[in-house]
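For this depiction, one protein chain was excluded, whereas all remaining protein chains were kept in their positions.
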Amino acid sequence: MNALDFYALSVFLIGLGLMGVFLNRDFVKILISLSVLESGVNLLIVSIGYVRGRIAPILFSKELQASAVGKVVDPVPQALVLTAIVIGLGLLAVGLGMAVWMHRRFGTTDVSELKDLAG
Amino acid sequence: MGYIYLAVVLFTGFTAAIAVFSRGRVSSVVALALASVGLTASFYLLQAPDVAMAEAVISAGLSTALFLFALRKMGIRGD
Amino acid sequence: MTKLAVYTFALPLLAGFLMWFVGRLGNRPAKAFSALTSLITTVLAGKVLLSLLKGSSIVVVFGGWRPPLGINFFLDPLAGLWLFSVNVLMFLAVIGSGTRYSWRFYGLLMILLAGLNGLIMSGDLFNVFVFFEIVCLVSFALVAYYRKRESIEAGVKYFVLGSVASSLFLLAIALIYGKTGTLNLAQISYLSNSWPALFKLVVFVLILVGLGVESGVFPLNAWLFDAHPAAPFPVSALLSGIVIESALYVLLRLVGLFFLDKGAVLLVGQTLLLLGVLTFVVAEIVGFYQRDVKRALAYSSAGQIGLMLMAFAVGLSRPDLGSVALVLLFLNHLLAKGGLFLSVGAVSDRSGSRDLDRFAEECAFSDKVVGLVGGLSLVGAPPFLGFWGKVALVFGLLAINMYALVGIVLAVMVLEAIYLMRISSAMLTAKGEGRQDCPGQALSLWVLSLLMLGAGVLAVYGVKKGVDLSRLRFTPKQEYIQTVYDVSAYKGGVDIDG
Partner (left out) sequence: MLEGINRKYDISGIIASLVVLAFSGLLIYLLYTQIPYGQDKMLVSKDYIKMGVNSTGATNLVTSVVLSFRGLDTLGEVTVLFASAMAVGLFLLPGAGMWQREENFVLRVASRFLPYLIILIGIYIVSQGHVSPGGGFQGGVVISSGLLLKLILKREKESGFGGLVHALESLMGAGFVALALVGLVKYGSFLYSFGPKGVPGTLLSAGVLPVLYAFIGVKVASEFVAILERFTSSGEEDERA
């Protein structure tokens, strides 16, 4: 019923993130664009598992447990995205560690200036 | 029901665009946090409570904190 | 035997987790602890390899769930060989790593080993992604270990390219899961026959880019030429020796399983062949002009990856020549490049400069031996594996009548020979009498030289006796699906006892 659903949003985020990585020269902004890219892919995975009119995969009641196949959304993409989000945070922590140390050593976090400084 | 979908989608997309294309670093970190909040709402609408909780706590919470601490360590006062 | 395969993955992980405690005792005990762990996993991997060569492929099941439900490892003879050689070089790199590294360095090495072992054996698509992330993240950190200005640029470039690549790979996984509803490689391979052409093309490009960055394929390996020289020498030995090869292994495994149905074999073969030639030619030509020794070796690594890609592409139509060339080139490069980086890296650290004329002053005798033996086998001099690998590749190219290509490849091989021999001769003619930091370095260099010589002798003996290496190849689709589980019987939603 809504043309603009979550597939459109996730592809928009993926495109935005890719553009951000290519266009930006500041390493912190590149990290932000990477986070947007990863969010886009995560949203896409969860929206692939979504089925209209069904509920979350928590079988709290007895009768739900009995006949759950037709009533519940796909749990596997949610498990994958849970892992992917935490991996993204691990990568971000390492990236920010590099950014701080790059700033301390070069005085700037501008990736394009890196070439001649370190060259 | 469709309007909430639309509102969340537009909000997330708009804040993510600000995060990527805005000039200042601190303002784009804040925009990223807002985009994560929008994403949390999207995961809620997609019937994924576990992922919504993880997204809220990790992306909106901790990532933003890490960004701001890193910027603080770089001595940047919210340019 | 399945238990041993799991231990090769679980023990280094346990060692990595416990490294903090061992680190309290100091850096040397940490090094000893990781040397012991990698020795144990090498022995285990050796036993797994022997049983694979004798018996049939192994499927390891996790969590007690049979394949379509749970994650499974899949080991064919090629995977066993890859696993064994990865552990051998890791062990030699750990004992040959001198005395300058902290317990964190060895902790990261152990986690890298666990990640690589898992990556080689995994039979589940998302599981490959997770292990791939472990290997990437640890490689970023290890490249930037020295925190010099130079390793900053290498680390940052590697980080950005690697993160984008892994997101694209995750995107490919999302598309495949959406289309097939499963993550098990055998089931996806079975269902992939019915994929429409456009879908198959997009997923092929995404996987190629996603894994191509880490495996050093031509347009995506810009990071490799800064990262290897800037990294500590044991890390550059491991990066060139096993990390890019394992990423290439997984790329070829996935291509072999998903995209090689009858229509696409020719197209995929041509693309990989073209990419292989481009990677080889560009890397060797640029490598020729390098004054920095470690950078030249990094270009030669990218060149060898190009050769391996070509070997795989040739292997699609002529498996007897192509896959044999792939295995020989891999083993040769692992031993020779691993040895060269371990010796050249240590020597250039001691002499303080990486320039071709001045780096060799601190050469110890064992460095000279590895310089000679490694250089010769990398160039492809007769007795060594490199020779047999390159001959098999050239014959393969001739067999699929790519005559122009053979000309180019031979010419560029001569180029490669020149600049590698420049490095070897610089080491051999060095006057000074260098002393290594610790005896472990000399030991690992001697072991590597003996392995190279031994492999060369074995190859000569094998050729005379006509030993067929055809079992050491990527298991074809049909056989892979049959070994993992009976796909057609699985209808989904049918009640399977847990």
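Per-chain residue numbering starts at 1, and chain names A, B and C are given in the order in which the chains are listed.
Here is the rule we go by: contacts are C-beta pairs under 8 Å (C-beta built on N, C-alpha and C of every residue); 3 or more make two chains touch, one makes a residue touch a chain.
For clarity, every value in this text was computed on a predicted model and none was experimentally measured.
Looking at C:81, C:94, C:116 or C:144, the residue that reaches the missing chain in the full complex is C:144.
For the chain left out of this panel, the touching residue among C:75, C:89, C:130 or C:325 is C:130. Although one chain is not displayed, its contacts with subunit B can still be listed: residues 21-23, 49-50, 52-54, 57-58, 61-62, 65-66, 69-70, 72-73.
Taking the complete complex into account, residues 5-8, 11-12, 14-15, 18-19, 22-26, 44, 47-52, 56-60, 65, 68-69, 72, 74-76, 78-80, 82-83, 86-87, 89-91, 93-94, 96-98, 100-101, 104, 110, 112 of subunit A touch the chain not shown. By the touch criterion stated above, the residues of subunit C touching the omitted chain are 3, 6, 10, 13-14, 16-21, 60-65, 68-71, 100, 104, 107-108, 111, 114-115, 118, 124, 126-127, 130-131, 133-134, 137-138, 140-141, 144-147, 171, 175, 178-184, 187, 196, 198-199, 202, 492-496, 498.
Everything below uses one rule, namely that only the chains that are shown with their structure count from here on.
More C-beta pairs in contact connect the chains of A-B than those of the other pair, out of A-B and A-C. Remark: subunit A and subunit B have CA centroids separated by 11 Å (rounded to whole angstrom). Here the spacing of subunit A and subunit C, counted between their Cα centres, is 29 Å.
Subunit B makes touch with subunit A in their complex at residues 1-2, 5-6, 9-10, 12-13, 16-17, 19-21, 25, 28-29, 32, 35-36, 39, 42-43, 45-51, 54-55, 58-59, 62-63, 66-67, 70-71, 73-74.
Looking at the complex, you find that subunit A touches subunit B at residues 1-2, 4-6, 8-9, 12-13, 16-17, 19-20, 24, 26, 28-29, 31-33, 35-36, 39, 42-43, 46-47, 49-50, 54-58, 73, 77-78, 81-82, 85-86, 88-89, 92-93, 96, 99-100, 103-104, 109. Within the complex formed with subunit C, the subunit A residues making contact are 14, 17-18, 21, 27, 30, 34, 37-38, 41, 44-45, 48, 69, 76-77, 80, 83-84, 87, 90-91, 94-95, 98, 101-102, 105-106, 111, 114-115, 117-118.
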